[in-house]
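Take a look at this one; I'll ask things after.
Yeah, one chain of the complex is gone here, protein chain that is, but the others are all in their spots.
Now for chain A:
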Amino acid sequence: MDRTRAPPRALPPMPSTYTEDEIPISRPKKKKSKPPGALEDVVQDSILKSSESKEPLTPERRKRKKKRLAEVETSFTKQNFNTSSVIQNGNDVDSQRSVEEIVRKPRRRTKKTRPADHEFPNDLGVEEEDIIPDGHLKLSEQHPAFIVPSLTSQPVGKLFVEKNRKFQAADRSGIIKTTEHGDDFLDIKSTWSSMDVALTVHRSFRMVGLFASGFLSGYTVWNIIVIYVLAGSQLTTLPNLLEIYKGLAYPSQCFLYFLLVLSTVSAFDRIDLASVSNAFRGLVTLDPSAVASFSKKIQSVRSFSLGLLSTWW
């Protein structure tokens, strides 16, 4: 609960330059106003009476804060206090000005006393703010904040980040950079996923398989031509073939097996052998890839079974 209440607590630091200028000066003056029995106390009492007539506004403020609290609960909320204050100004700006003129002097006094009572306005609880201590006019100190926004706002380039339940000034550009980095990370994550890795590998393997298929066809043609040339027409020079091909047989068969496996796996990929019905349908309808994969499988079985025997020495 404390954490959720924290953003509304940011309200008390008055954003207007007027109040910021006033607060440091007001501290020593406040002590002067302390002595009891002074003439000013009488004035304060009279102000208290007038402030009591304004008190019904405080529940409204509570409601508004609760409303803000509920808004803050959402993931991302911008609370422009300016707009809310302007709305309030729009409601009773005339009456406030008239009241201001009347209570101008006491208002200064209340400002003077306030920082001494609460040195760290951020540490105040939400409820504590609404309590008017010692009969001081609470509402009057809010008024400057609500009037000042009618001036043109100027960026100060400061950003206050909550750390340890206190807002501390931070470099704006640094935080913007960190958020940008986070966005970049999310972008990378969304664009490059594990599925993309798998697809890239699959595509590259298709290229390898295609190359292996082409190489295998060329290699087998070369193998046939070499054997027929060495054997001669009508197998007349068979001893010549055996003599020369003896050293080539094992490496050529092993290489043939290697290429056959690569191209067979590639062919299986193309017909998607895992779904048997599709593969069988492709074979029945004489789909070229299905026929190619089937013939490669037969060729590989033949190669394994006969290759070793034919090349054994």
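Methods note: contacts are C-beta pairs under 8 Å (C-beta built on N, C-alpha and C of every residue); 3 or more make two chains touch, one makes a residue touch a chain; residues count from 1.
Operating definition for what follows: contacts and distances are computed from a predicted model.
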Listed names "RNA polymerase II transcription factor B subunit 2", "Transmembrane protein 138", "alpha-glucosidase" or "Ribosomal RNA-processing protein 40", matching UniProt entry of the absent chain: "Transmembrane protein 138"
Residue in contact with the excluded chain [from A:V161, A:M207 or A:V221]: A:V161
Missing-chain contacts mapped onto chain A: 6-8, 10-11, 15-17, 72, 75-82, 148-149, 151-156, 158-162, 167, 175, 179, 182, 192-198, 201-202, 205, 250-251, 254-255, 257-258, 261-262, 264-265, 268-269, 273-274, 297, 300-301, 304-305, 308-309, 312
